[in-house]
Each structure stands twice: as structure tokens, then as C-alpha cells.
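Note that this complex is displayed minus one protein chain, with the remaining chains in position.
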Amino acid sequence: MAFIPHTPADVEAMLAAIGAHSIEQLFEEIPASLRIQSLRGVPTALNEMEIGRLMSERARRDGRPLSFIGAGAYEHHIPAAVWALTTRGEFYSAYTPYQAEASQGTLQLIYEYQTMIAGLTGMEVSNASLYDGASAVAEASLMAVRANRKSKSLRILVPTTVNPTYAKVAAAVAGNQGLRFEEVASLCWETGSIVTAALAKYDGQDIAAIVLQQPNFFGRLEDVDAITNWAHARGILVIAVVNPTSLALLKPPGQWGNRGADIVVGEGQPLGVPLASGGPYFGFMTTRMEFVRQMPGRIVGRTVDVTGRPGFTLTLQAREQHIRRAKATSNICTNQGLLVTAATIYMSLMGAAGLEKVAAESHARTRDLVTALTRLNGVRQAFEGPYFHEAVLLLDRPVALVLAALGERGILGGLDLSKAYPELGNALLVCATETKTQADIDAYARALAQVLSNDTAAASRSGTAAERAA
Amino acid sequence: MQMHEKLIFEHSRPGRGATDQWPRGDLDSATADLPAQLRRTTRPVLPEVSELDVVRHFTRLSRLNFSIDTHFYPLGSCTMKYNPKACNQYAMLPEFLGRHPLAPETHGQGFLACLYELQEMLQEVTGMQGVALSPMAGAHGEFAGVAMIRAYHRSRGDLARNEIIVPEAAHGTNPATATMCGCGVREVPVDSEGDVDLEALRAAVGPQTAGIMLTNPSTLGVFERRIEEVARIVHAAGGLLYYDGANLNAILGKVRPGDMGFDVIHMNLHKTFSTPHGGGGPGAGAVGVGARLLPFIPIPVVGKQGEHYRWLTEADLPQSIGRLSGFMGNAGVLLRAYIYMRMLGREGMSQVGEYATLNANYLMAQLSKAGFDAAYPSRRASHEFIITLKRQARELEVTAMDFAKRLLDHGFHAPTTYFPLLVPECLLIEPTETESKETLDAFVSAMAQILSEASQEPERVTSAPHTMPVRRLDDVRAAKQLDLTWKPTAQQ
Partner (left out) sequence: MSSVPADLQYTRSHEWLRKLPDGTVEIGITDHAQDALGDLVFVEVPEAGRSVTSGEGCAVVESVKAASDVYSPIGGTVVAGNSRLVSEPEAVNKDPYGSGWLMRVRPNGALPAEELLSPGEYEQFLAKEAG
């Protein structure tokens, strides 16, 4: 039941050694008024066969619909070796590598991870990961305020093209320390990217940092060079939020503008981590050496032992909570070790060439999806211009009903944007990755055609905001 | 033990790759529409290795680790109990693994049922009124807890309540969390028996008190016997009680934090509920709240309407402290905790507290007989206890660190060292309930051997470990000559 190995003989011998007559006696210091007799509200124990059956039933109930949702979590092929290795007991059931001599496997792996992710983002140094992409944005904002010596500001600019959940989480986590996240209404209705001119109203103001997502939440490509230079010219640090797969093809933040972004974060899930209903994932964070002491989380460094042999250890720990206590850079006590293990193995298997192909095929499949769907009456693209591996479509009727009907046909058509972005109208965010075949795309198109023709009620035509404004 | 493995980059050969894993398709035609000025011009430095290279490399790396699956790991406050394989297997069923976080509720009732039932079970074992599962680690749950306390006071116009009281023995995350929430920290001392000094506490509370953060049993490994009085003092002063659930394993099924008077608790599912430590994560820091804090609970939370499960979000909980994660927290970890709790059932939960406590008390008794000094010898151990090597450090010049390193040579991971800071040269030892008497006896025997070696041949102990892949590492050099990423040399 509780994986307890003790036999009655063991218990007797142990109690005798302690000098107690019963296990209950060991709890004598606890006031009787606090003791509970049983947990009536918890169901009775199941053995492994029974729990296996229960979980299988529930899994069957949920099934495996064909999904075209992106919006921050992406379905990619995960080679079998990734989780076969990651779930090895020596990785799975190891603790945080505080006793370095007994943890060289984990420590070396993290060092390799730090190297890979720093290189992928075009930066000099990485930490051992944070909880997820959203909380990484919060941590990056706190770090930017600490690191920006020229500014006393606690203001962080967040364009509307940044994942809206990231802004919410950043405010929830960092708001208590006085940081103010200001939404910058900067969306160009034609391209779906930031209108650089909209930033002009911040000229002359004291701002700590700006968050810049590439590709942005709508899959559009931003003019990262111009915006990075604009920010740096005004003493504003740039926090880049990026999709790691895209970095196989796109210019990494370390090369944005003249100086490169200052802090880079993002959601690491696309690198070998399954969707799994939202977690566990991991957030990555990289930066320049000049900011390394401001970076939260664990960091692994290479050093030597007393015989001169190379070895790895946690370093720069004096910044962390267990030493600095109230003055720590953060209260974070974890890195997402297991997920970093999976990501490092994934990046090793794919290499740069493989990752390029994954990115390219994901982009091509999204393009094919957009082509197939916009052939249908009542479906068109919301924006013009370059995008990467996600796109916004406009429907001629409310998205929620369409998605529900598609769901009944076993297809998850995308993310309904109309509540979060009412100005866009009946907007749907769709994504296809290298996992989708032409047959899958055709199935979506066929199902959507059916759904659109079945609904005979006159659809209220909603154009783009630009059309309405005209 | 296997001793050494090259870096993966050192296995690279140009042109090599695990090509069976790569998608088909032509790169140029796929990317033709991407603007040139936004394209990457140089390839990132990632390994160029075959699949067998990868499998061998990471398998060999894994063999450089100690883990619960291979070694006794009595780390105090970490609860290194067996991680049942069933938890992993059933959490990783393809339907659970493949589900997108934004998939509609209609396509997730099975998953949501597991989470809802997990919430209910956690409520029951902690005696709280509501549970939120989204915090992604213990420290994250702590943040949520203190943020809720602050939100509660602010909602009542009580803006001056900005101070959190922490016992001096508290774990470093506690004051760090208070600061993250914009609160000040005031420490109160504990007495010689390990209980919070009530006189000092009475003097410390006032109109500025937002609350107190406590672990019970405390970080000293003993039960806070006057917890009901502590609760009375803090509540009377208008503050709330926060329970750090790091030591919940000691009292699972025996005592409930809600009954002790706590208003909010965080649990470490990766400790008490046996989800994997994973080399440093992922954890899950579910929080439980009493009625007062229910409106502030972080979202999303699973709700039930009739037979249908759904997410409760901003609209349902307008006073929530908000979202703490991109989606809904560490779902896969939560499923593992659910499976574990279903396998334990109500009968198993009580056994956890009982046998964890039995093992700790047995180990403490045997180590005392072997010549070691318990820090609080007049107290029962909870699920963990402290021995202090202050005497040995003075008489033999052998420290707790030296003992810890020598234990590695004996095939045991060291206990927690130098925490809590209050006890000099301490080892905080937590065997957990899944260890057998034989393992505990072997540990005592190893400790006794090291003690004897410390007087006969102290050099062997102070220069330990001798049989690990590396000897003691130069931490100073690691922090001064920062080498945090591999760089290709001229030859590569």
C-alpha cells in the first residue's frame, strides 16, 4: 500500500531499540486534540492493476483528436530515445546536485544544456532553467530592473503582440515587488506585428525594459532589429521571448540590432517535451556575461577537483535563496531538471541540421494549412506579411461554434482569439507542425467545409479592424 | 563506479547526425518566404552525433549519479522516498501525453477528473477548504501563499500589514518569498528544545503583522508542541498562519495543518507525494487554503458542475492572485501524485506518517548508541532528526562536510548538511518510510566506521571522497573563473 517494506518482526525489533512500546507512542508529543483517526474523505487503496485500469479508462475517454493548436505549446515528434533515457532511474530519481561528487551525470548534462541553449539564442551564458516560459518572463523583468543601472524605473513595456498569458503571469509574480507591466497598444492591423511608431510616445520616459516576442503571439515576424535599437538608444533593456525551434532558422536574439537583446527567455517545451496538458515544461533564460550575477536560478560551472581532474558543480550559489535569504535574486529553488534532460537529449539527436528541418517543415505545413483553409468560403487570413509556423484566420461566423463542431469530428481546429482580442473579430489562431501530413490537413479542410456549409444561419461578416475603420 | 565521460560536443563529427529522427522535405522551398534579414546566418553549435552516440553518452552520464533507484538518500527535508514506476507509466499514457493544454474541456474530462479528485484528496489530508494545483514548485507555492495573505489584508483595507514573521531556523526560501511579495521579514528565536519562543513571538506581533510562516514539524526535526498557542497569538494580532509543507511526510494521516490553525499551506508533491525529483525538478507546490483565503486562490482550478469538469478562471474567481504559470501548472507531475495517492488510499496515508517516524526514531536511537550526539536528545524525532558533529569537529577536527563526503565512499548519499543554520556541524537525516531496517542498519554501520576512522586515520575522512568520479571540487575557482559553457577550441 505505502511501499513499506517492514515486517512485524522488523517493527518489534525497531521499537525495542527505540525503547517504545508502539508506533503510536512515537507521536506522544503531538497534542491529542490534534490527532485524527482516519481520513474518511480519501478513497480506499487501489493496487497497481486497479489504478492502471482506471487511468487507461480515463485516457481512452480523452482520446487523441487531431490538433492544430499552437499558442505557446507545440506538438513535435519526440524520438523514442529521449524519454527512454530521461526516465532512467539515475536521472528520474536523482536529487538536486548539491553533493557534486555524487551528481556528475546531472551536472555535466546541465553544463551541456547551458552550452546548447546559449548558442541557440546567440548569447553568452545560460542558467539551468526556470519553471516555464511565462514565469521566465517574470524573472527576466525582475532581472532587468536589477541589471539596468542607468534606470531607476520599475516599468516594463509589453506590446500587445506578446502572449497575453505571459503578461498576466509576469504581473502576478513580479507585481508584488512594485514592477508595473504596461501594455503597449502597438498592433498593426495589416501585418499583425508591432508598429514601431507606436513606441514613440515613450521617448524621454524612464523605462527599465521592453518585452519583445519573436515570432509574436500571432505567428508574425517582428522588425526586431529596429525595435532593439530603438530601445537601446533610450537606455531600455530588451527582453527577448523566443520559440527555440524557430531559432534554427531565425536570427537569434543575441544578434538583434547593433548590440543584441539583453536577456532571452522562452518556453523550452518544443525541445523534446510532450504537450501533456500544459506541463511540466521548462523556461530557458540566457544573457550576456555582464549580467550573469543578476540571473536567477541555478547555474552549473566547470572546475577541477583536488587532483586536477575536470568536474562540474553548482556555482554562483551565493545569490540564491538558501544563502542570501531575504536578499536573494529570487526565491526559486528548482530547475526543471528532468525536462532539461529531455531537451538536451533531443537537441543532441536533432543537431542543428535536424532542428532546421523541424522548423522548416513546421513552417511549410502551416503554410499548407493556411492555403487549404483559406480556399474555403468564409475563411481568410487576418494579416499580410511574413509569419512563422502559426497564423491567424478570420471566419465569417463566431469561432466558438465552429470549434465545437470541429471537435465533434475529432479535430481541434485552433485557439479562439475573439475574447482576448475582440478588435480582430472572429479570429482563430492555427498551427501545424512537422507532425501533420497532407492527409491531416485535408481532413481539417474537409471537416471545416462541412461545418461551414451546415450552418445555414447568415453569418455576420466581420472584417478586420482596418476594414471597419476605413 | 564508472568514472568519466567526455562532453557530447567532444563526440561530434562534422556531418554526423541521427537522421532517422529528422523530418523529410526540402529546406529551401520550405523557407523561401522567410525574409532574409531575419534569417540566421550561422548554424548554432549543437552536437553532430549518431543516435547510438547519444544513447551511450547519456546512459554513461546517468551512471555517474546517485539516485533513489540506486542509493539510500537520507536527505533531511527532501523526502527521498521510492518513486513508484506505476506513477510514471500511467501518467505517460499517450492520450495524457499528447493532449494540448488549450484543448477544450470536452476533450479532457478524464484528465480533469484526475485533477479534481487530487484536489479533493489533498484537501482532506490537509484539512483545508480549497486546493489549487498550479504552482510549479515548493517555492512557487510559498509565493502563492504569501501573496494570498497579502491580498487578503489589502482587500480589507489593512495596508499596513507588511511584515512576515519567520523562525530563525527557517529554510531560506521563506524570507526570500516574503521579500518577493513585497513584505519585510522579522525573525523570532526558537528555544533550546526547538519550539518557537512564545515570549519573543508575543513581542513580535502587532498591527504590522501580515502573518507567520512555519513548518511543523519544524526544520529542527521536532513537532512544534505549542502550535495551537502560536496560532492563537498570531490570529489575535490579526495575522494569518502559513504552513510550509516540506515536512508533511511526518504527519500524513496523523495530523492535519488545517486543524492546527493554519490558514494556508503549500505542499511539495515531489516530496510527500513521491513525484520524481528529476535531478532538480520538476516539482509541484499545490496550495491549500482555509475559507478566508478561498477567494484569492491562484487560477486555474478544476471545478465540477454535475458530472462535468471545467476550469475555474478569472471570471469565477475575480479576486484571485492570478495566474502563476503559462498553462495550468505541472500537469504530468499532478497525475503522478494522483496515481500515488490512489495507490496509498486512506490506509496507506496513515502508514506513511507512522513508518517515516518509526524509521527516523530508530535511526536516531541507533546513531546515538554508536556515539553520535542528537541535537535535541530529549525530543522524539519526527520523520527526520539532527545530529551535531560539533564535538567531533572540536576533538578530531573532522567536520559534518567530511562525514558527508566519506559516506559517499560507503555508497550512501549524504544527509542534508549545515541546515538548519542554527545547529553547528549538523546532519539533518530523513530516512523516509520506504527504507528497510537492513538499509538503516547498514547506514549506522557506515557512520560508525567513519567515526572510528576519524580518530584513527582522520586524513582519510577529511580528504574524502576517494572512490567517486571526482574528488572534492574547487568551488572558489568555479565562482571566480567562470566556465559556464563549452567553447570549441582552435582544433575543433
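Remarks
The chains carry the letters A and B, assigned in the order they are written, with residues numbered from 1 in each.
We take it that a residue touches a chain if its C-beta (ideal position, glycine included) is under 8 Å from a C-beta of that chain, and two chains touch if they have at least 3 such contacts.
Not measured: the values here are computed from a predicted model.
Remark: the omitted chain is touched by one listed residue; of A:Thr196, A:Asn229, A:Gln317 or A:Gln381 this is A:Gln317. For the chain missing from the display, the contacting residue among A:Arg293, A:Arg380 or A:Arg409 is A:Arg293, taking the whole complex into account. In the full complex, chain B touches the hidden chain at residues 475-476, 478-480.
FYI, only the chains that are shown with their structure count from here on.
Inter-chain centre distance (chain A to chain B, centres taken as mean C-alpha positions): 21 Å.
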